[in-house]
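Encoded as C-alpha cells, the structure appears first; notes follow it.
Of the protein chains in this complex, all but one are displayed in their positions.
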Amino acid sequence: MIFYIGSFALVLTGLYIAAAKKNLIKIIMGLSLVDTGVNLFLISIGYIKGGTAPIFSNAAIPGKTMVDPVPQAMVLTAIVIGLAVTALALSLVIKAYYHYGTLNVRKIKELKW
Amino acid sequence: MVVSPVLLIAVPLLLAFIAPLCGKAAKYIPPAGALFNLILSVILIPTVLKSPMIVSIGGFPPPFCINLFVGPLGIFFAALISLAGFLISIYALSYIRERAVGKYHTLYLLLLTGATGVVLTGDIFNLFVFYEILCISSYALTAHNAHWHRHGTEAAVKYLIQGSVGSAFILLAIGMLYGFFGTLNMADLAKHIARAHSSVLFIPLTFFIAGFGVEAAIFPLNAWLPDAHSVSPAPISAIFSGIAIEIGVYAIMRVVFTLFGAPLSVMSVLLIVGLLTLLVGEICAFRQNNIKRMSAYSSIGQIGLIVFAFGLATKSGITAGLFQITSHALSKILLFLTIGYMIYSIRMKNYPDKYVTEIEINSLNGLGKKMPLTSLGFAIAAFSLIGFPPFIGFSSKLLIVKAALLKGGIYAVLMGIALIATVIEGAYFLKVVQGIYFRKGEVEGIKENNVFILVPFFILAALIIFAGIYPGILTKILNSSSGELLNRIGYIGRLPG
Amino acid sequence: MTLKILLLTAFGGAFVTYFLGKVSSKLRNYFAVFVSLTLFVAVACLYGKSAENFSYFKFFGNTLVLRVNSLSWFFAAAVSAFGALSVIFSLDYMKGKENLDFYYMMMLLVNAAMLGIVFAADLVSFFVFWEIMSWSTFLLISYSGKNALPAGIKYIVMSLIGSMAMFFGILSIYVNFHTLIISEIARGIVSASSGYKIFILVLFGVTFGIKSAVMPLHTWLPDAYTESPTPFSAVLSGMLTRMGVYGFLLFFYVVAGASFFFDIDAGISKFNYILCWLGAITIVIPTFIAMLQNDAKKLLAWHGIGQGGYMILGIAFGTSLGLAGGILHTLNYSICIVLLFMSVGAVEYRCGGVRDLNSLGGLIKKMPVAFAGALLGISGLIGLPLTNSFVSKWLIYKTLILKSHPFLAFAALIGTWGTILSVYKFLHNNFLGELPEKYENIRKSPVSMQIPIIILSSAILLFGILPGIPLKVINTIITSFGFNSLNVNLWGIASETGTLNTINIFTAILIAGSVIWMLFRVGKKSFPVTQDDNYAAGAYVPAGKYNYTADFYAPLFKIVKPYLMDFADKFFGWLCRVFTGFSEGVRKIYAGDVGYYVLYILFFAALLFFVQSGGKSW
Amino acid sequence: MVIKLIALPLIAFVIGIFFLGLFRKITARIHRRYGPPLTQPVIDIIKLFYQKSVSHGRLFDFGIIVSLAGSLAVILFLPFAGICPLESSGGLLVIAYLLLFAPLGIALSGGEAANPNISIGISRKLILSLGYEVPLILILLAVMTHYKTISIAQIVSMQQKTGWAVFSAPLFLSGISYILILPAMLGVRPFDIASAPQEISSGVKVEYGGKFLALATIEHAFHLFIGISLFVNLFLGGGNVFVFFLKMIFVFIAGVFVHSVFPRFRTEQAVKYLWGWPALIALLGLVLAVTVK
Partner (left out) sequence: MDRNKISKWLKEPDKMSGKYSLWALYFCTGCGIIEVPPVLTSRWDAERFGVIPVATPRQANLFLITGYVSVKTLRAIIRSYEQMPEPKYVVGFGSCPINGGMYWDSYNTIKHLDKYIPVDGWIAGCPPRPEAIFVAVTHLWTLIDKGMAKGYVKYREKYELYRRNQEKVLGTLEWPPLFPIKDDGK
C-alpha cells in the first residue's frame, strides 16, 4: 500500500511542480518525478512481498510467489520513453534558453492567444 | 494471406533508421515508405473487410503476446495515414530543403510508424508505446530547425510538457487496468471490463481520456495545438493536423468504445467537450491574424466536431465522425500545404535568409493571380472545411447532422449550436479567400512552378471533389469501421482461445 | 433525362467558358452568350411539360431526382432569360476588367445553380445547388475588391446562417420521414405534430427570409447589390434573391402543403399572418430608407428589399389572388429591377463608374435608350397602369381589401408611394435636370447594353397590357397548389367582385393621349431651346454649374430621418462587435503560459473524475 | 357607351374650367375685389394656345401629354352622377394609380428642362403627395373595407341605399379626415407649396409657356374635378347630375374659402400637419370601419 501512496505522492508532487514552477528545468524535473511515480506504481502492481524473480527454469519456486514480470517490462519501456522525453526536453530547453535568454516560462510567452 | 500487416509498421520503422544512412537520397525514402504502406493497406482492405486479421507477435498466443488487430477501422486509418504521409512527403521533397533535412525524414517516418502502430495494435501498452513514438517525433518535428527557429522551440517545449503529463496519465491508467485485470490485451481487457462491476473503473477511464485528450486536442487540453501547428513547417503542420490529432481521437474512441463500452456519462461529457472544443476553436480562429494559427484553431474546431459526432455513440454518429476525420484530413492537409507554399514563395521572394513558417493573412493578398493553382487549392480546402457542396466537407457535415438528428432530443439542439460554428468558420475562411483573390497585394515576381509541390495539391483537390460527389466510395469501409467500434462483443470474440 | 443534360450543359458550360478564356477572350464571350441563350431556349422548350422525379444521381444511397412542373418552369424560364440578358450586357460593361474568365464562369455557374435549385425535386439536391449558388454568388460579389469585400462577407455569413438553418431542417425532415423526395415528404408531413410544423417552417422561414431579405434579415442586401459588378447586381436582384421566394413557395405550398401552412397557430396569430406582417414591414421601411440613398445602386438595392415584401405578403396571405399576385410580382419586379440595374450600368459605363446621384444629371439627351429603360423600369416598380407590376400589385391589394386586412393593404399602398418618391429621385438625378459639363461629350450606350434594355422594356409593356400571358402559367401553378383557379383572360382577371381589364385602361389612355396630342398639335409649334436657355431670374447661368438635385427630399428628411435608421443593421453590427469582443476574450484562454496549460489538463481530469464518480452508469 | 365616353370628359372639362373661373371670382370677392369674369380661364387658355412657346426636348412635350392624358383617363374611370363608362376595369385601385400619371408626366416634362426651380418644385410636389397619400390611403381603405368592394359605382349605389357615408357611423371619421386633406389634394393654399409662384417661380411650370401652360391649366381643371368628384362619390353619396354638381360646388367653395384666408405652409409644416391630425383621424376611422359593421 505504501508503494501506491508513495507513487501517487510522487505523481502529485511532479504535477504540482509542472503546474506551479516557473523554471523550465524544474518543470522537467517535475515531469521526471511524475514518470518515476508512474513507474513506481507499475512496479508495485506486480510486486508481491517476498516474491522472487519470475524465472521458470527453477521449478522449485512456485508460480505464486513470483512477481509479475509484465509490469517490469512495461516499466523498462516506460523508463526508456521517459529518458527519451527528458533528453529531448532538456535539449529543447537549451535551445529555448539560447533564443529567449531565460528559463522562466512566464517570460517565454511569445506564442499565445 | 499474402502480406502481413506487420509490414505496415515494420517497413516505415526500418526505413526511418535507414534514412539517415542514405545521405542525399534520404528524401526519397519517406515517399517510398508511405507509398508502400498505402499500397499495402489498400490491398489489405478487401481482406480485412471480410474478417479482421489478428497477428500475434513473439510466438505466444493472445492474450499473452503483443498482437496486432487489423480491423476495418485500423486499416482505414492506416490507409488514410499512408495516403496523407505519401502526399505530404512528396510535397516535402522540395519543401524541406534546408538545415535539419536528414533528421526530418527520420522523424517523419517515425511519426508515420507511430501513427500506424497506434491504429493497428491490439494491445493497450503497445498502443501506448506507439503513441509515445508518435508524440516524441511530433515534439521533435515541432522544433524542426530549433536552432534557427525561436517559436518552434517554444512551441515544442510547451507541447512536450503537456504531452508528457498526458502520457503519464495514460501509463497510470494502463497500470491500473493491469492491476485490476492482469492483462494488457485490449480484447481481453474489454472482456474483463464487461464482466466487472467495479465502481472504480472510472478512474482509468478518466486518465485515458485526459491523457489521449492532449494529443486529440480536445478543449481545454489543446493549448499546445495552435502553437505547434502554426510554427512548424507546412508539411509538419499538415501531418499534425491531418493525422496526429486524429490518432488521439482514435485512441480515445478505441478506449472508450472498445474497452469501456461507451458508458453514457462519458459519452455525454465527450459530446459536450466536443461541442465546446468546436466553438472555442472556431471563435479563437475568428480573430487570428496569422494564417497558420487560424488554420490551427480551425483544426481544433474540426476535432471538436469529430468528437461531437463520436459522442453521439450511435452507428451513424461514429460513421459520421470517421467521415469527418477523412474529410478533415484531406481538406486540412491541402489547406496547410497550400498555405505553406504561399508562405514559402513569399519568403523566398522577400527574405530568403530568414526562417519563416508563419505569416500574416494580409501578406497573402493578391496571390490569386500569381499562384492560381495554389490559391484554387486553398479555396477548395477552405470551402470543403466550411462544408460547401460539392466538396467532401459537405458530406461529412451532412452525416453528422443527420446522426445527431437521428438521436433527436437534446442532441439535435446541441447540433444546432454546433452549426453556428460553421458560420464562424465560413466568416474567417472566406475572408482569407477574398483576400487572396480580390485584394490588391504587393506580391510581385512570385511564380508557382514546382511540380512536386503542385502534384499533391491536384491529388488532394481531386479527392476532395470526388469524394464530395461520390461519398459512397467511403461508406462501406466506414460502416464496417464504426461497426467494429460499436461491436464490442465482436471485438472480444476475435480473441483466440 | 433532358433535365440532366440541361444541367450538365449549364455547369459544363461554365467551366468550359473558363478554359476557353485562356484561349481567346472573344471566343469565351461568344461561348458564354451561346451557352446562356441555349439554356434559355432549352428551358423555353420545356413549356407546359410536367414530369416528376428523374433520378440522376445517388448520394449516400439516396436517389437524387429532378422534376419540371409549372412552378419550376416559371422560375427556370425567368432565371435563364435574365441570365442570358446579363451575360449579353456584360460583354461591353466588363470589357477591360481583370479576371474575366473567372467572371463569366461564375455568372454561368450562378445561373446553373439557380436552374438546379428550381429543377431539384429532392431536398439534398436543392440544398447542394443552393449552396453552390451561395458561394459562387459570394465570389462574384467580392469580385470588385475594396468595398465589395465586406459586402461579400456580410452576404456569405447571413447566407450561411440561412443555409445552416435549412440544412438542419432538411435533415430533420429526412430523419423523420425517411425520404428526401419532395412529393413524398408532402405526403408524409400531413401527420406531423403542429409543434414540429412550426419548427420546420421557422427554420425554412429563416433561410428564405434571409435570401429574399425579409425585413430584420435583410442587412446583407444593400451592400451586396451595391458592390457587385452591375450585370451581376441585375442577376442578384432579379432572380437570385427571388430564389428565396421560390423557396417559400416550395416549402410552404408544395412540401408543407397549403392546408398545413394555414392551419398552424403560432401562439397569438396564425403563422402566415406573422409572415404577412413581416412582409408589410419589409415593404414600408426599406422603400423609405431608399429615399435617403444617394448611390444609384444602393437606392435600387433598398427597393430590392421593399419589393420583396410584396411577394412575401402576397404569398403568405395565401388566397388565389394573393398568391398569383405574389408570384407575378416576382417576375414583374425582376424585369423592372434588372432593367434598372442595366440602365445604371450603362450610365456607370459611360460616366466612368459614377453612380452618385448628386453628381449626375441630364443624361437623357445623351443616352435616350438607357433613359427609356429607366423610365419604364421605374414605372414598373411603382406599378403604373400599363406596366407589368400594376397587375401584380393590384391583385395583392385587392385580395387584402376583400379579405378585410386594410392595415396590410395600407402598408402595401404606402410602400408604393415611398417607391414613387425614391425611384423618381433615381430617374431625375440620373437622367433629368442639368447635364454637368463634364458629361458633355459622352456617347450613347453600346449596342450590347441596348439590346437587353430594349427587350426588357418591351417585356414590361407587354406584360402590362397583356398580363394574361404570365398569369396563365401562374394559374396552373396555383391550381397545382390546390387553390381555386383564377378566371384569367388575356387582358386581366374577370372575377365576380371587381374585375381588371388592362385593355380598357390601355385604350382609355391611348385615346386620351391621342386626343391630347391632337390638341397639342393645334397649338403653335414650339421652338427648341438648349438647356442653357432657362429662366433664372433674368440671369444667364449655364446649366451644369449648379445642382439643385442634391439632397432632393431635404424637407422630408427633416421629419423622417430620425425614424429611418436601419435598426436591424445596427443590431447585427452590435452583435458582431459583441461577438468580436467575446472571441477576443475567449482567445485569452490560450495564455501562453505552460503552467496554465498543465493546470487545464489537471482541471479537466478532475472534472472528468468528478462527473464519472457521480454517474456510475455502467 | 361611346356617348358617355365623349360626354364625360367634356362635362369634366366644362366643370373644371368653371371651377377655375369660380375660384378666381370667389377669391376676388373675398378680397373685396371685383374679380375677373367667370370666362377668364377660357380667355387665358385661348391666349396661351396662340402663344409661341419653347420646348426643351421630346420629353418636355411628351410629359405634358402624358399628364393630361392620365387625368383624362381617370375621368373615364370615375363615375360622375352615375355616368361611368369604364367602371368595370379595376375600380378605385386603378384610379388611385392612374392619378399618378398627372404629376409624373409634369415632373418628367419639367425634368428635361433642367431648371433648378423645377427640381425643387417636383421635390415639393412629391413630398406633399406623400404627405396626403398617407391619410388618403387610410380613408380609401376604410371605404373599401366598409363596403367590401373596390368599385366606386357600387360604393355610390350602396350609399344611395344607406345614406351618405360621411354621416354613417363607421365612416364619419374618414370623412372628416378627407375634408382635412382636401386642400392638400387640390393643391390650394395653404398647400400650394409645389407651385409657389413667389418662392420658386411656380415650380414645375416655370418653363411652361404657350400651349404647355394651356394644357397644364386644363390639367389643373381636371384635377379639381377629380379630387372633388371623388369625395362626392365616396362620402356624399353621388346623386343625379344636378345634385352631384351641387355637392361638388359646395365642397369646392369650402375649399376656396380655405384657400383665400390661409398663408402658405412650408413643406415640412405641410407634411407634419398631414401626418398629424388627418392621418390620426383617418387611422381611427379605419379602425372604426374595421370594427363597426
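Lettered A, B, C and D in written order, each chain numbered from 1.
Here is the rule we go by: a contact is a pair of C-beta atoms (placed from the backbone, for glycine too) under 8 Å apart; a residue touches a chain by one contact, two chains touch by 3 or more.
Just so it is clear, the model here is predicted, and its values are computed rather than measured.
Hidden chain, full complex: it touches shown chains C, D.
Within the complete assembly, D:A28 is the residue of D:A28, D:M158, D:A254 or D:L280 that touches the hidden chain.
Checked against the hidden chain, the listed residues D:D61, D:E133 or D:E207 yield one contact partner: D:E207. The chain not shown here is touched by just one of C:F177, C:Y273, C:F481 or C:Y535, and that residue is C:Y535. Interface with the hidden chain, as seen from chain C, comprises residues 532-533, 535, 537-540, 542. Counting over the whole complex, chain D has residues 24, 28, 31-37, 40, 43-44, 46-48, 50-54, 197-198, 201-202, 205-210, 213 touching the chain that is not drawn.
By our rule, only the chains that are shown with their structure count from here on.
Look at where the CA atoms of chain A average out and do the same for chain B: the two points lie 27 Å apart.
Distance from the chain C centre to the chain D centre is 36 Å, each centre being the mean of its Cα atoms. Shared interface positions of chain B, defined as residues touching 2 or more other chains, are 157-158, 161, 165, 226, 284. With touch defined as above, chain D holds no residue shared between interfaces to two or more other chains.
Interface residues of chain D, counted against chain C in their complex, comprise 5, 9, 48-57, 59, 61, 64-66, 68-70, 72-73, 76-77, 86, 88-91, 93-94, 96-98, 100-101, 104, 107-108, 111-117, 119-120, 122-124, 126-127, 129-130, 133-134, 137-138, 141-142, 144-145, 148-151, 201, 206-207, 210-212, 214-215, 266-268, 271-272, 275, 286, 289-290. Partner chain C is touched in their complex by these residues of chain B: 157-158, 161-162, 165-166, 169, 199, 201-203, 205-207, 209-210, 213-214, 220-221, 223-224, 226, 260-261, 263-266, 269, 280, 283-284, 286-287, 369, 383, 386, 388-390, 394-395, 397-399, 401-402, 405-406, 408, 412, 415-416, 419-420, 422-423, 426-427, 430-431, 433-435, 437-440, 471-472, 475. Within the complex, the chain C residues that touch chain D are 361-362, 364-365, 375, 379, 382-385, 390, 394, 397-398, 401-402, 404, 406-407, 409-410, 413-414, 417-418, 420-421, 424, 427-428, 431-435, 492, 497-502, 504-505, 508-509, 511-513, 515-517, 519-520, 522-529, 531, 533-537, 543, 546, 548-549, 552-556, 558-559.
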